[in-house]
Each structure stands twice: as structure tokens, then as C-alpha cells.
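Below is one structure, written out as C-alpha cells; comments come after it.
Removed: one protein chain of the complex. Kept in place: all other protein chains.
By written order: A, B and C. Residues from 1 in each chain.
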Amino acid sequence: MTTLLSFQDLRKEYFGVPAVRDLTLDIRAGDVVGVIGENGAGKSTLMNMVGGVVQPTDGEMRWQGEPYRPRSPGDATARGIAFIHQELNLFTNLTIAENIFVDQFPSRFGMIDRPAMRQRTADLLQQLALDVSPDTDVDSLAPGERQLVEIAKALHRDAELIIFDEPTTSLTPRETARLFETIERLKADGKTILYISHILGDVKRLSDAIVVLRDGELVEQGAAADFDVPAMITAMIGRALGGLYPERTSEPRDDVLFSARGLTQPGILEDVSFDIRAGEILGLFGLMGSGRSEMARIVFGLDPLERGTLALQGRPLTGGVRQRIASGLAFVTEDRRAEGLLMDAAIADNLSLVAIEEFGRTPLAFLDKTRLARRTGQMQADMLIKAGDIRTQPARALSGGNQQKVVIGKWLMRHPALFILDEPTRGVDVGAKFEIYALADRLAAAGSGVLFISSELEELTGMCDRIMVMNRGEVMGGFDRAAFSDRDILAMAFGKRVPADEVAA
Amino acid sequence: MTDSGPRATVSGRDEFPAAPSVRQRAMRLFLSDYFVLYLSLAYFLVLVPFLPTLSNPANLANILSNMWPLLVVAVGQTFVLTIAGIDLSQGSVVGFTSVIGAMLLATSASPDVLSNAPIWGLIIDEAGGPLANVPGGVLVAIVAMVAAGAMIGAANGLAIAHFRMPPFMVTLVTMIVISAFAIFLTQSENIRNLPESYIQLGKGDIVSVYFGEQAESRIPRRQIHSFITYPMLIAVSVAILAHVLLNSTVFGRQVFAIGTNRRAAEISGIPVRRVIVLVFTISAICATIGALLYSTRLEAGRPTLGDGNFLLDVIGATVIGGTSLFGGKGKIIWTVFGVFFFVLLSNTLNLMNLSSFHIDMVKGAVIVAAALLDVLRTRLIRGEAS
Amino acid sequence: MNGSARDRATAVLARHGTLLLFLLIIFVFGTQVPAFIGPENLGNIIKQASFIGIAAVGMVFVLLTAGIDLSVGSVMYLGPLIAGFAMRDYGVGVAGGLVVAVAAGAVMGSINAFLIVVLKVVPFIVTLSTLFFFRGFGAYLTSSRQFDFPEEIRTFGLSSVLGVPTPILFFAVVALGAHVVLSRTAFGRQVYAIGNDEAAAAKAGIRVGRVKAGVYVTCSSLAALAGFVLIAQIGRLDTGFGEGREFDVIAAAVLGGASLFGGVGTAFSAVIGATMIQAVKIGLVFTGINLYLQPMLQGLIIFAAVFLDSLRASRLEMLRRRFIRPR
Partner (left out) sequence: MKRISTLIAGAAFATAGLGIATPASAATICFAFQDLETEFWVAGHTAITRTLEEAGHTVIERNANEDANRQLEQVRDCIAQGVDGIIIIPQDGESAVTIVNEAQDNDVPIAVFNRPPSDLSKGIVVVADNASIASQAVDFLAKEAIASRDGDGKLTPMIIVGDLGDPNAVGRKDGFYAALENYPDDFNTPIEVASDWDAATALANLEAAVTANPDIDLLFTSSDFLFPTIRSVFEPRGMWAKRGEEGHVVMGGLDGDATACQLLKDGYIDSTGVQDLYFEAEAALSAILAAIEAGEAQPNEVIEDPGFALTSANLAEREMDMWGCVLLSEGFLDQ
């Protein structure tokens, strides 16, 4: 096979700090190449150079044997390179067809040639088995469908090389399965794929070859068959990790901390009841659209609830968000950027956000800046947040894992009784994931309850005392730790019912 | 959000070390929080040789006295911009509350002028307003003005916070309605004959300076220069209070949080609606205090105070200072410098004896030039930070 | 659920609230003064709405990219003024004058675009300063005096084609043209893309700078055209012409449904917004309400429209929410 893309001593520095160091690598045409590494290992920088988003400081790239120096994303596109970013590059106010053609509309007499555009889009969508009209607004598509639109865009450009950056973070298992089928198909058509992901099982399954980066250097490369997940982790972090999940250090206590009874909201939830005991980590599993995040929002008071009761520590939970926070709830939402953090504000300001009123001194609620600095500094240390000066560095500048630690830290400042963690490890690298798991364990050990919502079944079975499964807004059943079975849990998530008494008990 | 800027620069300016090169020091100056102040001072120094009157004590006193009312209003706008809002109704609040104050306090009024007005006979008549010559009346009138202003601001805030209506449209409508209402109240007329104690607030000197010969028995008024005045005292107090509020209180943090990410602030339990209502109320109260200063220096309650380009001056000065229109970024000290720059600009344009036809052109060009420097600066700051 | 009929009714009300309010206003004024809904007056409303309307169509382009243009009021003045000089001193005729006005508008738009796109100064500040600059330049050209156009311009301004007054014709052509551009051309769709996510648009290979420049040039050109079409009806340009109109223009666009935060709005937003405001104003003239009360009523009606619109937005958000089970 021929080499499609090669790097020769490629180097990129940001203000003198190298992000990619003298990397030399060949990508063979027709391969699926898995690229793994911790956050900050240089994966994104490397891909951004390929995609023309940034320019190398030194070294050379060659595309099909020719020197390749893209000055802009447009140059990369023109050569046949498609880059599917983690944050999808779609315009929600345009249709699918318009998104695919947005930089080069087919035109007739200066007008967009809609029939041609529609026809071409319909063909592409058919190839990807996406059964929606080309004129559908992207706004109304599910995340998985949006991803397919991005791929359709790549196919439309007849891309030789398609780069996927964390493509599965917002997909349901079913959508993920469809994505993998699509990737297989692309490969069969002779496309070359660079696949970047933190989900190492997926990488191993999909890839022909695996490339491991660490601190901007290529530390290992080889056939996928030669790697197993522990080996990949060892290569990534440069040492062996004890395991993917920390040992649980405590048992749930007997007293019920939180109970939900008969939660019903037409169109969203139907008669949802469950309990969480003090010191318990309750996993909540369900496919996208099963109502898991919706339920969390209702419990937290963000969305209306028509019927049903909630109680925390024996007291009924009512009122708006503020009242529920005061009662002892904490909510780490699934959308860290939009709902969790003040991205442009300093880390310290994020950490103090929830508890800010505690730092007010009468009469005018003057800030006790000394205590504020001490407490936020303490929290940074407790949470092992890797940052510079937390009083000046904005949250935006942190890695995904450290951002998530800031979000959890801001809630910890108020010592909540029940934590709702919605997809807390999304977009977080292996090392930080482990820290977040350990943190959940620490919370439980201290007597808090944790509702752990995730679409990664593996992490639920790894961490939880119990797993509850939802489907179409109903609780389908639950499993105790001893009875965890991937097959049964998935089956239930797809709608197979189990006696409810196993859960509510 | 955290106050970081000043420290490095202030110390850097005083030292004469071998270490930082001229270029580095210029850079630090350029990047500091005080940039707009330096820019204004540079502008001042460049023009002094050509406009000798610029540095006259009388002219300096003028620049300062012109600054105070605008500053008070711009301080209010700073709060609103910081939560990513905009308040177009400030000008109308200035006009409206100036009428409220004057109709309560006027010591007499002429039926020739006001007899058509709906307030005639109801609130004001030949003998003046209900608080004319009442001990403590001025204070009561000011309280009434502030209450009226606060109500308008709270109404803005309620519509914006509770019904999620866009601030631009809400305050635009308020501007139309309130200014029409003020004009309706007096049927276009201005209310004069304000009590001396009230006028003092807008014109009174506390400390004056005399630069002339010592021996003269009668000191000509034009050689006495206001040094510390009531408006200065009022404006500086408002600015300091606002600075403390924005920088050192829980409320201030909540304002920044909402301006940076309203959704995240809501989920973190910030009382978003309450803060928004308060911010618009503060903005209107600042406009009311501005009304106090404007109407007392003009010795009349005027429904049309704050009309026309006033609003553009207020927002322009605030934004030139560095406060962002997109929220999450604002400082009172920036606004002080922005206002200083704007007032200095008008003053110099006046002194240049430009034909009135040229003034608008020069003004436009200077605003763009200042904004350009700021763009350059922001780019450098970003470059250094990342 | 038995509330579904009511739900549907509120949904309809919410979705078309602004339009319903508009019809209600026409109805109320019509019952007060029947002549208000006569064909002559309805024509007048649209004719008089064309001035703010044409400019508001241009403003929609700018708002779609999440920008703002405060200079339109001054462009409305300076554009026709330059055309006036061309007509008077170089005898270019009305058609020539029209072209000169639009071209002058385009030049002013290019100045805005240069400062915004190339020098990267925020649109608010740029257009605030050109607001002063353009008007100052006009005052300099005329020494602040009014400018009388050659008589033929009024013949043109007051003419009609097949019974349709020229201003309405221009309004219709501009609105339809803008609609086609926004919905049927690459430029138009890219305008929407930039308003949705400017950074993503740049990554997707859209020439963001070029599109944004186009938007400001369009806005100023249409503002100049709006000024010219109005001045053509009067034949004289006063120095204060267009002052403060930026707020009317933005309000019309926003009232019709354009968002100040970009990505939302159509050419017809401007048409609806401008026509509605004009209908209210003319309705108040018809009812002969005290002049002092007119602006207050006007403001309250606009407030009602904005209020309904915010209800609509939150209602739509509710409807958009994905239901995961049958209700």
C-alpha cells in the first residue's frame, strides 16, 4: 500500500512552548489509524496542522508524495482532507443540504441550484442510511444524525482522508454502532481514516494501526492487533495504571437519603420512583432519549413537574433551583461549556460561584476576599486542579478534565447531600477520568448520595452500587452490583421490562 | 473578573531599572488598565502647545465639571453592559426625573407657561410646587426623583428578566414612552425657579481657587476657579460606591457571572432575575442622579434633557473605556477614563475653533482611532496570555 | 388530554402573535375611523413604511451576522445629498442620481466594512463614529443648509407605475430581491451561517470577511436608497434628515422577528416590522388623539408586540423540546 500522508520532523510551538515535537510518521492509504494520547499530548495540534487550522513551526508534511502546506481549512478541503471536529461545525439555522454545500453552493444564474443540491444530498444521506429529508433544519436533528451530516459533508467533497476527533462523545450506543458501520463502509471504499478517541475499546476495535502520542512526541505505533487496552493506557500515560476504575472504599448506608415517588410529566416522564441511600452511587443508564437527563433536570427544578414528590433527607424538595441547592442538591450538567462553567471567567470565580453568598459580610454583602481566596485555593488543592494562578487564569484555558473538576469543586464548596452527575467524564482523558471516579467514591464514602448518569455502561458497572435503567421516560428496572450484566442492562435499555420492585426497594 | 491589571503596571512605571527596555515599558503602558487614561493624557499633552487655553485653570475646571454628570449616568450603563444588556432609556429617565424634581420644588411658576400642563393646579401653581419652601423639601424631592427613576428601571428589569424580552427593545420602548410622558406632563415647557439650595447641588463650590493678584479688593469672578464642587462630590461618591459594589460584593460577582454565562449562573443558583432587575434599577437611579446634576446646573426641570445624542455619548464613553457590549467585562475605573476621554474630546474640539461643520467629522475619526488602538491592545493582550 | 384544544389555540396565538396583533390594530383603528381601512390609506401605510422599510431590509442583513449599523440615519442623509450634487452640478438625471445615491451608500458601507472586517473594530463603535462622520461631512458639503433637488426628482418620486406608487415599487423590489438573495444565493445562506456561528463558518471555509463586508455594503446602499426614495417625494433635503432614524430602522427589523444576536430573521421581518409601526402611527393620526399621547400609545403597542414575540419564543422552545413518549 502507498503512503497517503507523511510527517517529517513536524514541530509546532505556541509562544515557544512545543506542542508537537519533531514528529515523523507515515499514514498508509486505506488504513483506519487510531490516534490516542492524554489531553495535551498533541493530538489536536497535529490534526489541526493536517486540517490547515494552524501552521507548523518547523518540519514538513507530504500529501500523496507532494509537499503539503495548507494555509487554511479551505486548502485542506481542496486536497481531499475532511476534519470532523468534536464540536460539530454545523449551522443549526440551515438545512442539511445547505450545511453540506455551505462553502460552495452549486449555482445557476447566480441562484443556488436547489434541485441539484437536494438530489446530491439525498444520495449522500442514503449512502449513510440517514432517512431524513435534505431540507430538514439541522436544529431538529439528534446529535448522532448531526454527526452523519458531517460525514456526508466529507463524502460530498470526495475526501480521501477523514479525521474524526472524539466522534462518539454525544452519541447513543445505537448511533455509535451506526457510526462504526459507516466507518467500516468508508474503509471498504478505500478511504483513509484518522480516528481520535479516549474510548480505547472503540479505537482498538476500529483501527488497523494505532499511534500513541505523549507530550507532543510519538511514543509508540503499531498494528492494532499488537495493542490491548492496558498497554494503550501504559503507553499514553507512561506508566501502568492500576486499573480503569478505583476500588470503592465504602458501602452504602441503610438510611434513605433521597426518594422520588411517581414523577410524571406528560411527554417526558411516567411514574418514576426510586431511592438513593446515603453513601450510595446509583447509576442511571439509558439510551439517548430515554429521559435520563430530562429527569435530572426535573429533580433539580429546572424543568416543570406535573405530579410526584421528591424528598431529600426526609424533607420534601420543592421550589426553584436556588431552594433546591439550599436543600442540598448539586447538579453537574452534561453540557459543561454552556451550563457548567463561566468559560471566560477566572477559575477562582467559577469555584466560588455556587457558594458566593456565604462569603458576603453584612451589611452590604461585602466579599470576604481573604476567606474566598483561601477556600478556593484549598479547593484547587483538594481537587488537584492543574492550573496556573486560579485568580487570573480563565476556565477556558483548562483541559476538559480539569474543567470538570472545577465544576464539581464549585458544588463541593456547599457540601451538598446529593450529587447528580450527568455524563461527568464526557470529553475527559483517561487520567482525569480516574480522578473523577475516585472523587465520586470519596463523596459516597463521606455519606453523600450520587446519581451517576452515563451512556458508557462500562463506567457505570465499574463504579456504581446499583444501576437503574430508563427507557422512554419510564424506569424499566434495576440491578444490584452483584447482578450487573452488560447484556441484561442493554436489553433493558432497549425496552425489555423487569419487575420494578428490584429498584425501588 | 479578578482585579489583576493595575499591580504590574503601576510599579513598572515608577522604577527606572536597567532591566525592562523602553519597548517593554511602552508595551506595559499600552497594555495596562489605565490605557485610556494614558491615551487621554497623551492627547492632552500633544494638543497643549497648539491650544494654550486647554491647560488654563478655568478650562480644566470646565472639563472636570462637564465630566461629573456624564460619569454618573455612564456608571449605571456600565452595570447594564456588564450583564450583556443595554439601557437606551437612561436619557428619558434624565428628562423625566428632572421634571419630577422641578415640579415639586419650584418656588413659583408662571401660568402663561404652564397653565396648559396637566400638572398645573394638581401639583404646581403660581405658588410653586408642594415642596417649595418646605424645610427638608429638597431631600424629599430627591427621594421622590430616585423612587420614580427606580420604578422605571425596575419595570425595565422585570420585563427583561421575567419575560425574557430583549433589553434593546424594552428600553427603546421605555425611552419613547417615558420621554413622551415627561413632555406631556409639562406640555413641552421647562420648569424654572428652583430653590437656591437645590441649585447648589449642581453648581455649588466647596473649595475654590484664586490665581490672581493677592491685593485686589474685589476678586473678579472669572479668576476664581471651582476646585471641589458638589457635583464632583456626588459623582465621585457614586463612582466609588459603584466600584465597591461591582468589585467587592457578592452582588458584583453575580453581575459578572450573569454577564459571562446566564445559563450557567442560573444553574449555579445565582438569583438571575433579581440581579437583572437590580442592575436595571441601578442604571435608572444613576440616570436620576445625572438628572439632578444636569437639571440643577441648567436651573430648570426639562423634559427634553437627555434627548438626542446624549445616549450615544453615554454608551460610547463606556465602551471606549473598555467595557464590553457582550457582557462579563466591565470596570467602573474604565468608565471614568472613558468619560474623561469623551469630555476632553468635546472640549478640545470646542477650543480648536473648528467650524461647526468639521466637529462631527473629527469626533467620528477620533472615536475610531481610539477604538483601533484598543483593538491592537486587545490583540497584544491575547497574544501574551495564550 | 382535554386541554389540547386550548393548547392548540395558545400555540396558534403564540406562533402568529405579532401578525394577529397587527390585524387587531388595523381592526380597532378601522372601527374607529372606517377610512383607515380604505384602499387609499392602506396604500399610504405601505408607501410611508417604505422609507424605514427599505433601510430595515438592509439592517436585517447586518443583524443576521450579529452586527449592528448605527450609521444608517446619516447614510440616509449623505447618500441622497451626493446624488443631489451629481444631479445639480453634473446633470446626471434622476436615474443617474439614484445610481449615485446607492453607489455613495456602497462607499460608506465599504468604509464601515473596512473598519469592521480589516481593522477589526467592533461594529457598534465603528458605526457610532461614522454616524458622526457622515453627517459632519454632509454638513460640511452644504454648510449646514438645506439642499434643493432639481424639480424632475419630484416627478419621479410622486409617479406611479400601473397605479402602484414608485416608493411601494422600490420597497417591493428591494424586499423581494433581498428575500431571493438571502434564501437563494450562496451569499445569503452564508450570512445565516455566520450569524449562527462565526468561528465555525471560518472553519468551514466560508470567506467570513468578504460576506461581512457585503452585509455592511448592502445595508448602507439600501439606507441611501431609502433616503433617496423619500427625498424624491419632497425634493428638498434638510440637514437634520434621517437623524435618530437608526433606532426606527433597528426597531422595525427586530419587531418583525430579526434577532440582535444573529442568525434569525428574513427580509420580510423588515417589511412586517416597518409596516406595523407605520400602521400604528397613521392610525393614531386618523383617530386624532392628542399629540402628546401619541408617542406613548405607539410605545405601548410596540411593547405589546415585543411581549407577544417573547411569549412566542418561549412557547416555541417548549414545542421544540423533544418529547420522548406520547403525551
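Assorted remarks:
Heads up, the rule we're going with is that a contact is a pair of C-beta atoms (placed from the backbone, for glycine too) under 8 Å apart; a residue touches a chain by one contact, two chains touch by 3 or more.
These numbers come from a predicted model, not from an experiment.
Considering the intact complex, the chain excluded from display touches B, C. When you scan C:F22, C:F36 or C:F61 for touch with the missing chain, the hit is C:F36. From the options B:F280, B:F310 or B:F341, the residue with contact to the chain not on display is B:F310. When the omitted chain is restored, the residue from B:R253, B:R297, B:K331 or B:R377 that touches it is B:R297. Panel shows chain C; residues 33, 35-36, 38, 40-41, 44, 47-48, 51, 88, 139-146, 148, 154, 157-158, 230, 233-236, 238-243, 278, 281-282, 285-286, 288, 291-292, 294 of it touch the chain omitted from the view. Annotation for chain B: contacts to the undisplayed chain at residues 53, 56, 58-59, 61-62, 65-66, 69, 113, 179, 183, 187-190, 192, 220-222, 294, 297-300, 302-305, 307-310, 346-347, 350-351, 353, 355-357, 359.
Basically, only the chains that are shown with their structure count from here on.
Taking B-C and A-C together, the pair of chains sharing more C-beta contacts is B-C.
Ranked by how far their CA centres sit from the centre of chain C, the chains are topped by A.
Computed centre separation for the pair chain A/chain B is 46 angstrom, with centres defined by C-alpha atoms. Centroids of chain B and chain C (each the mean of its C-alpha atoms) stand 31 Å apart. Separation between the centroids of chain A and chain C, computed from CA atoms only, is 43 Å. Listed in rising order, the residues of chain B touching chain A in the complex are 1-2, 4, 244-245, 248-254, 256-257, 260-261, 263-271, 328-329, 383, 386. Residue ranges of chain A in contact with chain C, taken from their complex: 53, 72-74, 77, 85, 89-94, 98, 102-105, 107, 110-112, 114, 139-140, 266-268, 270, 289-291, 294, 472-474. Per the touch definition, chain B reaches chain C in the complex via residues 88, 159, 163-166, 168-170, 172-174, 176-177, 179-181, 183-184, 187, 308, 312, 315-316, 319-320, 325, 355-368, 371-372, 375, 379.
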